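All protein chains but one are shown at their positions in the complex.
Letters A and B mark the chains as written, and numbering starts fresh at 1 in each.
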Amino acid sequence: MKPLPRNPEPILTLCTALLLAAALYAVFLHAPAERVMGLVQKIFYFHLSCALAAFLSFTTACAAGVAYLVSRNLKWDILGAAAVEIGLVFTTLVLATGMLWGRPVWNAWWTWDPRLTTSLILWFIFASYFILRSAVEQRQRRATYCAVMAIVGFVDVPIVFLSARLWRSIHPVVIKADSINMAPAMVTALLASLAAFTALWVLLLQRRVRTLALAERILTMEHRLDREPALSTERK
Amino acid sequence: MRIAWLVIRKDLAAELRSPQAMVSMLFFGFLLLVILNVAVPAGARVAPETGAGILWVAVTFAAVLGLARTFDREKQNRCLEGLLLSPLSPEALFGAKMAVNCIFMGISQVAILPIFFILYGDGFLHAPVMLALVLLLANTGFSATGTLFAAITAGANRNEALLPMLFFPLVMPLIAMAVKVTSMIFAGAGPAEYGSWLQVMAAFALIFTGLGFLFTGRIIRD
Partner (left out) sequence: MHSTYFLLTAYLVIWAGIFAYLLATGRQQRRLAQRLEILEQRISETEARP
């Protein structure tokens, strides 16, 4: 068995913390308040950053699924599981912050806008990934099933978006979440928070991959130890 | 191709001898149509959207019952291993199972639809051919996705409860589109108004059939 790679966590953690602090400064002190929506608009920066992290996660999961089916190397399965897990956390945050923005701005917690619908169904698809994961015992089989699930889920997302948009194009709703003219300082704040959340995402992902890989190794060692005494008694 | 046909015939013959899947699908479908009646205020005319929603809840939930049984017979006597040893390719098996599921859904809908029109009013009966086309597209999409996930849940532990949980999030767009088109048909709209929806439904069916053929080999062999 190969040794685990050197832990890059301290440097990464430091970078993430600095970037997050910078992003918070940019969002709250540097960027001006939006004229129409007021301070609430500041939710937008971290909301979009969470969405970016979620998107990165699910793309990674799909790529890891393909890589697993091609190579049958369990490390890709671990990467996929870690990515979906983090993606689920960030999708939850996206939905929560989206609702908290929608309530004061649109006067409703929830609308069936294509973006909202898509993120909700995305959340369901990848939550069912974990239900599937817990339902299959055998290791290789679980990896194959989960890889298929991640790929199929990822392919499904554009269709969900398309169908939700078709729906709205017939009942037009004038909600355009992203057609906001942004001042330069707002762009800076947005870029800072996007960078911070990408760093946070990398940090979480490598941490989860290491933990899951460790869990895997411990499990195989336990199995081997459980079998060994039996073997030695047979030999006697 | 010929062997796939044999599998289809085998499944249909078994179903004819003891129609377990068919009975549960039809019974559950009727039951849902009756239960969903509570969504309609007493004496009021059903709006086209409500009617379409009720019809599709009954149709999809009945379909899931059939899908869950896709690989039941193969699992019972370790027939799946036998089928894999035969010259039958997993892709052909997938195609055959998908066709069988599609046929079962079609038959159950032929029985569910008249009941629906009886219970909720025949004022909805506008363009039967287009309605059949919508059902056909939806059935193809359902049976492609459903057969793929039935293969997956056949290898998992708690497979009865698992299939709907994996299946519904993925086919949500297909159900939404089907309900939309059906409500337009019920309201008397012409094909020009919902043509683009039918295209997206067809695309969904095509994509998931492709994915099914692509992945079944891996799923069944593991």
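One rule holds for everything that comes next: contacts are C-beta pairs under 8 Å (C-beta built on N, C-alpha and C of every residue); 3 or more make two chains touch, one makes a residue touch a chain.
All values reported here derive from a predicted model rather than from experimental measurement.
Although it is not drawn, the missing chain touches A when the whole complex is taken into account. By the touch rule set out above, chain A reaches the unshown chain at residues 37-40, 42-43, 46-47, 50, 89, 92-93, 96-97, 100-101, 103-105, 200, 204, 207-208, 211, 214-215, 218, 221-222, 225, 228-229, 232.
Everything that follows uses one rule, which is that only the chains that are shown with their structure count from here on.
Chain A and chain B, compared by their mean Cα positions, are separated by 31 Å. Every residue of chain B that touches chain A in the complex is listed here, in rising order: 148, 152-153, 155-159, 162, 165-166, 168-170, 172-174, 176-177, 180, 196-197, 200, 203-204, 207-208, 211, 215, 218-219, 222.
Interface of chain A with chain B (complex): residues 69, 121, 124-125, 127-128, 131-132, 135-138, 140-141, 144-145, 148-149, 151-153, 155-156, 159-160, 162-164, 166-167, 170.
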